[in-house]
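Let's look at chain A:
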Amino acid sequence: MSILEKTIQAFAELFPEEAAATVAVDGTAEEQTEKDSEAEGPVVARDYATRGFHLDIGVAPDQLVRAAEILFALDYFIESITGVDWPKEKQIEAVYDFCRYDFDLCRVVVRTRTPRDEPRLPTITGIYTGANWHERETHDFFGVVFDGHPNLIPLLLPEDADFHPLLKDFTA
Partner candidate 1 sequence: MELSLLNAFIAVFIAIAFVGANAAYLVWWERKGAGFFQRRPGPTENGPWGLLQPPLDGIKLMTKQLLIPGGVDKAIFMVAPVLAMFPALVSFVTIPFSSSIQAHTIEVGVLLIFAFAALGSMSLLVAGWSSRNKYAMISSIRAVSQTVAYEIPLLITTITVVLIAGSLELSEIAAAQMGGIWNWYIWPFQKSAGFNIFMPISFMIMFICSVAETNRAPFDLGEAESELVAGFHTEYSSMGFGLFFMGEYANIVIGACLITILFLGGWACPFGDLGFFPFTHHVGWFLLKLYLIIFVFVWIRWTFPRTTIYGLLNLSWQYMIPLSLFNLLLTAALIKVFA
Partner candidate 2 sequence: MSGYFTDLWGGAVSLLEGMWVTLKEFPKRPVTVGYPHEHLKMYRRFRGHVELIGGEDGSPNCIVCSMCERACPSNCISMTGEKPEGSKKKVLTSYILDFTTCSLCGSCVESCNFNALKFSNEYNLASTRREDFIIDLLERLAEQNKASGGGDD
Partner candidate 3 sequence: MNQMDLIELQPDETFVLNVGPQHPATHGVLRVKMTMDGEYIYDAETVLGYIHRMHEKMAENRTYAQYMPNMGRLDYLSAMAFNHGYALVVERACGIEVPERAEYIRVLTVELNRISSHLVWLGAFVLDLGGFTPLMYCFDDREYILDLLESITGSRLTYCYFRFGGLYNDIDEPFIEGTRRFVKRMYKELKMYAKLVTGNIILMKRLRGHGIIDQNMCQRYGATGPVARGSGINYDVRRNEPYSVYPELDFDIPVDDGCDSYARYLVRMEEMVQSLRIIEQILAKLPEGPINPAKKPKIIKPPPGDYYAAVETARGNFGIRLVSDGGKNAYRLKLRSPTYSNMHLFDEACRGMLIADALAFMGSLDLVIPEMDR
């Protein structure tokens, strides 16, 4: 069983009702644009050649910690955490990148969305210690509050920074 299938199977626990039926390999990038992203299931296998990653997993904020636990158990390491601001939908998307050290190449992207006016997410520093700085950075740039984070103070911005530069409505 390839690592891709293994990961998908492990995530079946999070999405019991949708199960494996929602797993779909998307087509080329052009086709992708026509599809409404909402229509996709939570676990989507992507075309690596055009996208650069294999698995796209959308979770609810409260499933995030469990998702990180599953990935940690499967020997994934954390690459980065970042946000994307979607002002139209009044949401901030948090994107978690995971990758593997061994030769079973599989890049996993975990996404979750939180309301833009009060962005709150649970921290995963309990599982991936290295998420600490990434979460602090996301807090700096997007104002996402990570509940339970041990030290949520500005990392890259000055200590007294009260702005979040990567929000789309930020102007210098």
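Regarding selection, all candidates are chains of the complex that A comes from, given by their letters.
The rule is simple: contacts are C-beta pairs under 8 Å (C-beta built on N, C-alpha and C of every residue); 3 or more make two chains touch, one makes a residue touch a chain; residues count from 1.
As the structure is a prediction and not an experimental result, all values here were calculated from the model.
**Student:** For chain A, choose the touching candidate in this complex from 1, 2 or 3.
**Tutor:** It is candidate 3 that touches chain A.
**Student:** In their complex, what parts of chain A are in touch with candidate 3?
**Tutor:** Touching candidate 3: residues 29-30, 32-33, 49-53, 56, 72, 75-80, 82, 84-85, 95, 97, 99-103, 105, 107, 109, 127-130, 132-133, 141, 154-158, 165-166, 170 of chain A.
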